[in-house]
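Heads up, one of the protein chains got dropped from this complex, but the rest are sitting where they should.
On to chain A.
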Amino acid sequence: MELIAFGFNAHGQLSPSTNPLEIPEDIRIPQIIASASDSLRVLFTGWSDTLQVDGNLRLLGAASANTQLTIPSTHLSPITSAFGDHTGLKGVTTITQAIHLLQHYGTKQVCFGQRVEGIDDTSHIAIAGNGIVAAVQGDEVLVYRSFSAFLLKNARQRWKIAGGGVVGLHANEGGFVVLTREYGGRVITWGDARHEYLGRETTAEAPAGAPGIVDALDGIAIARVGSGGWCSAGVSVERDVYVWGGAGGDVLAGRGEVELVQEPEEVDGVSVGDGHVVAWAGGKLWGIGRGENGQLGKEGGRWRGEWREIEGVCRHGKVIRDVVCGGWSTLVVCQRQEV
């Protein structure tokens, strides 16, 4: 298995610089930054940090003083997800629904602390660009004004999730996207009323600030969603890609609308960073959106309005196992095709 990365690297979060005084260059030509014989998973990639696991927990970026560090994990149950914001990686959730926070951020002594006391029901957590926190706790989604409010269990709003539970929770600049298990996969969004990027019309009955169903996808079983910046995307069980939102003056779909992507026609998955969307199938990768820092490969610019293949990612006939986008970077896990 190989981990291939491209994009923003000013904190050394993809590939640290050899000279500690230098700001490392962004990676525009996809580059192998890690390899493992067994499993390799990217838990988090944000604006300034990356967390990978391949038996060992590896941290890169501002969190680990712009170097690559292996940090202890024996005190952690298996990690299910990681979360953070513009201040960096903040913590992880584990299969026991506990939360561990990152401590000594920015030093070589960085590590995860013991589980946060009193929190044992959090299966998902995400932080939006405006500081709002959403968490799936028990059979509810709770919204907090800030991360401190979350730690103090001071929820601002709460909603029950209809039967089946949550598959995924993703934050973007002003809100959230939730994929529930209902009807084989239903998409719910809420967020900033001012930007019409929720993939649905906002009305008095279905306001922007409260979870609402993305009607355009109602009845379509969605397998996976992603969100970041003001862009969101979903992949159906039928392997179609849907996108909504935009960035700055550029849009992926009309106001409050969802667009079915014509090309690529069939994909295995999709991932969204702060303004770029990447979809993949087999050994191929396609991207759209922001590309100034190389997150769409060497040909990305301020905004790419059309889906185009990102070349030179998986080599030697390898296929893509997973892609994780975050901030302004793209990380691709490639493996040999199983015979």
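Assume contacts are C-beta pairs under 8 Å (C-beta built on N, C-alpha and C of every residue); 3 or more make two chains touch, one makes a residue touch a chain; residues count from 1.
Operating definition for what follows: contacts and distances are computed from a predicted model.
Chemist: Name the absent chain as its UniProt record does, using one of the following: "JmjC domain-containing protein", "A-type voltage-gated potassium channel KCND1", "Armadillo-like helical domain-containing protein 3" or "Integrator complex subunit 9".
Modeler: Looking only at the record, the undisplayed chain corresponds to "JmjC domain-containing protein".
Chemist: If I consider the whole complex, including the chain that's not displayed, which of A:Phe8, A:Phe176 or A:Trp307 touches that chain?
Modeler: Reading the full complex, the residue touching the unseen chain is A:Phe8.
Chemist: Specify the residue from the set A:Gly61, A:Gly168, A:Gly185 or A:Gly226 that touches the hidden chain.
Modeler: A:Gly61
Chemist: Quick one: say which of A:Gln31, A:Thr67, A:Thr87 or A:Gln157 touches the chain that got left out.
Modeler: Of the listed residues, the one touching the omitted chain is A:Thr87.
Chemist: Write down which of A:Ser15, A:Ser48, A:Gln137 or A:Thr330 is the residue touching the left-out chain.
Modeler: Once the missing chain is taken into account, the touching residue is A:Ser48.
Chemist: Residue by residue, what part of chain A touches the chain that was omitted?
Modeler: 8, 10-11, 21-23, 25, 47-49, 61-62, 85-88, 105-106, 128-130, 173-174, 192-195, 202, 229, 274, 292-293, 328
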